[in-house]
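With one protein chain held back, the other chains of the complex are shown just where they sit.
Then we have chain A:
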């Protein structure tokens, strides 16, 4: 469904992506794990149209979407749930959801129906529909960020660090939601520093280091991989690459 080939992207002066290739098949959850600064967010922003790759290509449903504007990417059916939620804190929950439906702004009825369905799905958001988003808890804000992305009716979701700053119980809830989104037929690229949680729900995963992919495999396989365990799951020493 999504194919990235030999992508190079600069983030400012930093050569953040150095020839990254990966693919996500329809209906898969694919996890992208790696330490801070490995290039995960740069990759997601390149796909979402927020950064312009210097070299390489991004194909979505066989169409080259490399370098498209963010809005055009959303129109193709790809929505981003950004790192740190980035909800509009001074707007109400409902207003946030409406922003997510920006590309459908001329279809008032559809937007209304979608919003009702989401509020049905997340009762906590319905309770707080008129509250300012900034007053929500971290977990609620994450739910809102995901819901806002869903308002665009995407088939493909890019989730950037959805567990960041959340308590373990809340993380579990968010990951249950992610799994359900997939079971409903959506395809997901999940960026995570929380490698264990991500690999547990992922079909496949890629491990990035300094802008490059160094490992890949099935989720379970990577979870059991000693390099991954050492470097990202806190087992044993971290000296694995200190040659």
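By our rule, a residue touches a chain if its C-beta (ideal position, glycine included) is under 8 Å from a C-beta of that chain, and two chains touch if they have at least 3 such contacts; residues count from 1.
The rule is simple: contacts and distances are computed from a predicted model.
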For this session: Write down which listed name, "Aspartyl/glutamyl-tRNA(Asn/Gln) amidotransferase subunit C", "Spermidine/putrescine transport system permease protein", "Biotin synthase auxiliary protein" or "Phenylacetate-coenzyme A ligase", is the UniProt protein name of the chain that is not shown.
Result: "Phenylacetate-coenzyme A ligase"
For this session: State which residues belonging to chain A touch the missing partner chain.
Result: 3, 5-6, 8, 18-23, 55-56, 211-217, 221, 225-227, 240-241, 243
